[in-house]
Structures are given as structure tokens and as C-alpha cells.
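One protein chain omitted, others in place.
Naming follows writing order (A, B and C), and every chain is counted from residue 1.
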Amino acid sequence: MRIGFFLREAFRALSRSAAPSLAAMLTILITALVLGVFIPVVQATTGTANEVRSRVVVDVYVKDGASDADKAALRARIEQLPNVGSLQYISKDQALAQMKKKNAQAFALLGSNPLPDSFRITPRDPGGVNAIADSLRTNPPAALDDVRNRRRDTDRILSATGLVKLVTAGLAALFLIASIALVANTIRLSIFARRREVEVMRLVGATNWFIRWPFVIEGMLVGLMGGTLAVLLLLIGKETFVDPLAHRFALLAAPSTISFTLLAVLLLVACVAVSAIGSGVTLRRFLRV
Amino acid sequence: MRIGFFLREAFRALSRSAAPSLAAMLTILITALVLGVFIPVVQATTGTANEVRSRVVVDVYVKDGASDADKAALRARIEQLPNVGSLQYISKDQALAQMKKKNAQAFALLGSNPLPDSFRITPRDPGGVNAIADSLRTNPPAALDDVRNRRRDTDRILSATGLVKLVTAGLAALFLIASIALVANTIRLSIFARRREVEVMRLVGATNWFIRWPFVIEGMLVGLMGGTLAVLLLLIGKETFVDPLAHRFALLAAPSTISFTLLAVLLLVACVAVSAIGSGVTLRRFLRV
Amino acid sequence: MPGGSREQGLARQRRDVPVVAFRDVTKVYDGGSVGLEKVSLEIGRGEFVFLVGPTGCGKSTCVRLLMKEIDADAGEILISGHELSTMPRKKVPKLRRNVGVVFQDFKLLPNRTVYDNVAYSLQVIGESRESIRRKVPDILRLVGLSTKLHNYPDQLSGGEQQRVSIARAFVNHPPLLIADEPTGNLDPETSIGIMQLIYRINRTGTTVVVATHDREMVDKMRRRVIELREGRLMRDQTGGMYSEEESTVEFAARLRKELGIGSDAHREHRDHASPLITP
Partner (left out) sequence: MPGGSREQGLARQRRDVPVVAFRDVTKVYDGGSVGLEKVSLEIGRGEFVFLVGPTGCGKSTCVRLLMKEIDADAGEILISGHELSTMPRKKVPKLRRNVGVVFQDFKLLPNRTVYDNVAYSLQVIGESRESIRRKVPDILRLVGLSTKLHNYPDQLSGGEQQRVSIARAFVNHPPLLIADEPTGNLDPETSIGIMQLIYRINRTGTTVVVATHDREMVDKMRRRVIELREGRLMRDQTGGMYSEEESTVEFAARLRKELGIGSDAHREHRDHASPLITP
């Protein structure tokens, strides 16, 4: 019976004091929409940055004519290193084939194969790539001819992707905090517009929770409606813009982003929670009559 | 005298009905802050994308032993093409020197120079790069040996940077609209909380503009305060986070972004304008008593 | 706009044009409540009229119609010859400045002090700051609120709020003054003071309409009485027995005598008490 009463009260408030509730809903709708667009973008960006970082490698050239035992020792030495993700042996023939594919003209007239055998190390953490190279250079094994980690290129890649990740993470944090603050702020104001009502309820003998529950339920309804509308708009946007575009940009490796269903559920839960908690907490100030 | 009166009225409203004004200010502060962070990021991203796009080139290889006249004809033909930004002649010696710099080992043992002379075209609009190559391929001039525009690489670069530009532009538009909607919404609600006051003023014989001016001025003050706070926070953030980081990421070509002063001025003007106009427009609804 | 031109706005009208004229005015609220039904009446310049009737009979509806806060469904309402229903929205503020109203629910501005609430009435007509600084304390002294100048409405008792509303309606000397239940929250002594004030204002030529339940006051004042009942005009009678030339002091003295209230607070206290002590 109580829950029925609170629900009816919440619906009454929604329909009678429509303006403040509508404003709260609009704020939730907008922030959820922005977040719903932004979250996949952040994920895609971070995913791409990580993908680029994973291309950072260390090439270890083997001395021409090194014995198989020396090569095995070199391999063992490399495998012992920390932070080695995967290790690939590239024979001089494979290397030439690759080169020719990349630059046919330059290698077309080549008589002999000038390229050495090599190991290609993909580090587990791209940030530690220079450490791998340095550790091999100090006290080099017999078979080692040269270590190449294209320090300039690597540094630039790491630097750029690091910056991208940092900026997107910063933006994401900023937006999340801003969204919560904006929603809380609007809810606060929408309850402020009805503070006289709350005061009268107190004077008539209503307990704090008796007053609060309808507001909290109203907050949940407002959050649910705002969130649902946002999800619907996102769905429409996805169907009409993103999916056709995805086709156009099919050449790119699409980094995996959150599934739409999960995103929708997350947004809805967040909207309802922030709105309900915001309502409940804000009321406290006006319940001290 | 009138202006003095309106100003006093606005300040009175600010200090007496502080809660709604404060809420409006908070919303302005937050959205301005988010925009203030986001605008330079958008600019940097777009700038970087453009910079990457500008690296898209078409290499036109000249037939070995082509006559000077033929070469000149080829050059003239290229220069006639639309969308040619800059044209650079690379002799076979220059080409070899470049190659050696990039991959010393592979070219170290080379006896003769296998590379041809070439022209490098940088298109004005990178999007039209394939059109240049195609137009040279159909009906090729005598000196032309081959046209290389690395179609796969080019397409990927164009596609990726195009996506980046599209997404950032979309996000920027979304945020701008969302910010304005959020601020307008809060102002609407903050005036809604004082609608009784407005109705009484009407009943006492105040004209619409007599009522409106103080609200508009209050809106300007609220916008100014919110904007100023946002600019201050941005400045602090810039000094403590961005500037030290910029040093760390100095390896990257920093794409030029809006100057902080210009950004601050833009934000302030936008805050004041949106807030003042929002106040004035919202009032209309309550002035119909 | 200079202070003088306002009064002229109405004064320019021909002398014999009634200040207020209702012609078959009907107002039915959404939901079917009858506010007024075919009410016709005229109030001449300088008249003092009581509007009486049981609760819900349409008194406040009359006031709201006169202010053009609501519009009539049928019939004509004229103020100094101006039809209200055809009056453009832009002219409404000017109308309201010429009609001082004491609202039944006071309608004070919650974010302004007593002083500023009253001053607002003068500010809307563009009065100078000096003149406001002179007039406002004057009128607040008249209604007995000189010690509460800087209180906000929610820091006042019911009767004090009512007196602020009265002061605000009076302060700019409107040619037409409408008081809706102006003494509902006031004790008899203060009520007489307020009625005396209204009488004085009436004697300066201001047309006065007072909606009230204070039957005794109405009886004793011997002025014209318009009675409504369920939105219909039931009675429109001129008392006729009072001397037009009664001074405000005489007037107050007579009222006090007839209502059995002493002229000073202490006497009133004893007089008031007596019926309970000696039967």
C-alpha cells in the first residue's frame, strides 16, 4: 500500500509540477546523450592508440655467418629478458621478400641479398622498448650484430599515443564529473522550486522518509525517462549515421568498442541512480523545518 | 538613473535569491570549463589530422633516358593539372641518398643506382590525390614511366584522418549545442523558481522591460562570474598540467591551437550572451499575466 | 514618466464618465465555477463603495477583472471609459499603475524588504529616488510599520504583511483604490486606523472600492454597499445617511464610539475586556 501511495505521489508530482521535472529530465537527456556519444569515441581512440603502440618493435640483427649455437644463445638471451611479448625469427630471405614487396623498384636489380637474419621482438609493454634494446647492447651476445629500435620513431609513436590516451582519459573523467555535477545541480534546483511544498508537508506531520520517497521515485522516473530518450536518440543516431559511415570507413581496423546494449544499460542505470540519489540528498536541506 | 536602478535590482536578486542564481552559475561554469578544454583538443586533433593528410603525395617516375624536352612536357602536363599544390623534382641521385639514409644496410652494397628520376606532387586537397594519379595514367606523356600514389596507404590515411575530423567535428557540434541547451535549461528553471515574483511585479504595474532588464543584467553577471571562474580554472589547469606535459611531449609537432587569451574571451562572451539572452527569453513566458 | 501625468490619464476623461462600469459582466472559470454572472454596476468618481457577500461570491473575481488579471467571458468592463477587453497588452501596466490594489493574499515580493516592496510601486512609475525616500517612510508610518522597514515579508506577522500591502497600494496615490479584505488580519483598533486612512484618501477625490466581510464596519460606515451572492448582484444601495463633510477625525471618533472601542490602546484594552468581566 505504501509503495503504491509513493508511486502515485511521484506520478502526481511529475504531471502537476511538470516544469521542474521536465528541466531535470532535459539535463539528464542531454548529458546522457553526450556521454553516450563520447564513451565509444574514447574507447575507439584508446583502442587505436594501443594498436599503434603494439606495432613498436625491436629488431635484433644476427651477425653474418653466426653459428647455430650462437644464434640459439642469442635467442635464449632475448627470451630471458623481461617485457618480451612475442619473438619472431626472420631469415634473410624472408627479409628480402618483405623489402621487395615494400619497394620493388629499389630491390629489383639486386644481385645478392644484402640483408641479415634477424629477430623481431614485440615488447609486452611498449613503454619499455628502449630498455630491451639497451639491455641487449650492454654485454652483447656473440651472434648479435646490431640492435635497432628506431628510437626516434618509437619515441614519437609512444609519445603521441601516450598523449592521445592521456587526453582522452582526462576528457572522459572531466565529462563524467561534469555530467554528474550538472544533473545534481539541476535536480537541486528543481527541488528548490518546490521547497515550500516540502516545508508544509513537514508542518503537517510527515516524516522525512514519507516526504522523501516520492521525490526519490520521481527522481528515478525522471532519470529513466531522460535515459531512455537518450538511448533512443543514440540508437537512431547509430542507425542513420554511424552504421553507414562504418561502411565507408571499412578500410580502417575498427577498434572494438562497448556493445550498444551494454552502453544503453550503463547509461540508464547511471541516469536513474544519479537522479534518485540527487533527489534524496538535495531534499535533506529542506527537511530541516 | 534607470541603469543604476536595474543594476541594483540585479545585485539584490543575486544576493537574496542566491540558490537559483548559484545553480545557473554552476552550470555555466561547468559547461564553459568542458568547452574550454574541448575546443583546443578539437583544434589540435583537426590540426594533426590535416598535417598527416598533407603528407599524402603522388610520385611520378620519369622513364630512364627520357629527353629533357619530354621531361619538360611532363612537368608542364603536371603543372596544368588542377589540385596540384607543390611540385618537387627529385633526381635519381637525390632519391638514392634519401633511401640510404632510411635504410643504410640494404643500399650499402649497391653498385649502380637503380632508382629513376621522379616528380613528387603534393596535392592542394589531399582528397583528390587519386584523381591526379588517374588523370596522368590516362593518356600518359612520353616521359612518364609510372605513377605511384600508394593507393592503399593513401586511402588509409585519408580515411583515418577523415574519420577523425568527422568525429571531432560531430563531437564539437554536439557539445556546443548541449552546452547551450544545458545553460538555457538551468536559467529557465532558475527563473521558474521566481515566477511568482514576476507575476506580482506585473500586477503592480511594471512593464515587461522594467521587469526584464534586471533579470537580463543578472543573467549577464551570472554568466560573467561563471565564465570568469571557468577561465581561471582553465588557466590553473593549463599552468599545472598542460604546460609541463607540453614539455614532455615536445618531440611531437604541436599543432597550433587557439591562443589562451582568445579562448578566454570567446568563452566569456559566449557565457554572458547565452545567459543574458536565456534570461530575457525565458521571462517571456511568465510575463503574460 | 513624470508623476503628474498618471493622474491626468484618468482625470482627462469627462467628469461624468464613471470610473468603473460593468455591463452584464459574466465570468465562468474553467471547471464551471461561476465567478460573476451578468453583473452591471457603475461607480462614479470619488465614490466610496463596499463590496460585500458571503465567501466565494465573486468579490475577488471583480478585483481581478478590474486589474485585467483575468478577462471577462461576456459583457463589458470600462475603467474611465476604456474598454478592458479591447485594451492592448502594452497598455495594461499603465492601467494597473492607475489602480492601487490591496490583495487578499497580500502578494508581497518575498525577496524585498518592507521598504523596497512599497518603493517598487513608485519605481515602476519612474519616481525619483529622493521622492521615494520621502514618501515611503511616510506611508509606512501611517500604517504603523516604521519599525519594520528592513524586515522581509516572511519576518512579519499576518497583520503587518497586510499593512505593507495597503501601504503599497496607497503610496502612489492612484485615482482608483481597490482593497480586497484589507482588515481581515487586523485587530479592531488597527482596522479603524486603516479605514480612517482609506476614508481620508477617499476625501482627496480617490474612488475607493473595499471588498470586506466586516459587516459591522460596513454598517457603521454608512456608505454605498454592493452585495454579491453566487456571482449575482443582489443589492446596490447607497447608505445616504452620512454627512459628506464629516472630517476624518469625526469619522474615526464616530466609528470608535459606534463600535465601542476606546480611542487609545489602553482604554481599548479595558473596554474590550469588560464584557467578559461583568455580564
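FYI, a contact is a pair of C-beta atoms (placed from the backbone, for glycine too) under 8 Å apart; a residue touches a chain by one contact, two chains touch by 3 or more.
Everything quoted here is computed from the prediction, not taken from an experiment.
Engineer: Can you list the shown chains that the omitted chain is in contact with?
Structural biologist: A, C
Engineer: Can you say which of C:T26, C:S85, C:N111 or C:N185 touches the chain missing from this structure?
Structural biologist: C:N185
Engineer: May I ask which residue of C:S128, C:Q155 or C:S247 touches the chain that does not appear here?
Structural biologist: The missing chain is touched by C:Q155.
Engineer: If the missing chain were put back, which residues of chain A would it touch?
Structural biologist: Within chain A, the residues touching the omitted chain are 1, 5, 12-13, 16-17, 194, 196-197, 200-208, 210, 289.
Engineer: Please identify, in ascending order, the residues of chain C that touch the omitted chain?
Structural biologist: 29, 31, 33, 52-56, 59-60, 104-105, 148, 150-151, 155, 157-160, 162-163, 180-181, 184-190, 213, 215-216, 218-219, 222, 225, 227, 229, 234-235, 237, 239, 241, 265, 269, 272-273, 275-277, 279
By definition in this document, only the chains that are shown with their structure count from here on.
Engineer: Please list the single chain whose C-alpha centre lies closest to the global protein C-alpha centre.
Structural biologist: Smallest centre-to-centre distance to the global C-alpha mean: chain B.
Engineer: Using each chain's Cα centroid, which is most distant from the centroid of chain C?
Structural biologist: When every chain centre is compared against chain C, the largest gap points to A.
Engineer: For this structure, which two chains share the highest number of contact pairs?
Structural biologist: Of all chain pairs, the one joined by the most C-beta contacts is A-B.
Engineer: Round to the nearest whole Å and give the separation of the Cα centres of chain B and chain C.
Structural biologist: Computed from C-alpha means, the inter-chain centre distance equals 63 Å.
Engineer: When the C-alpha atoms of chain A and chain B are each averaged to a single point, how far apart are the two points in Å?
Structural biologist: Those two chain centres are 22 Å apart.
Engineer: Chain B: which residues touch two or more other chains?
Structural biologist: As it turns out, chain B has no residue touching two or more other chains.
Engineer: For chain C, which residues are shared contacts with two or more other chains?
Structural biologist: none
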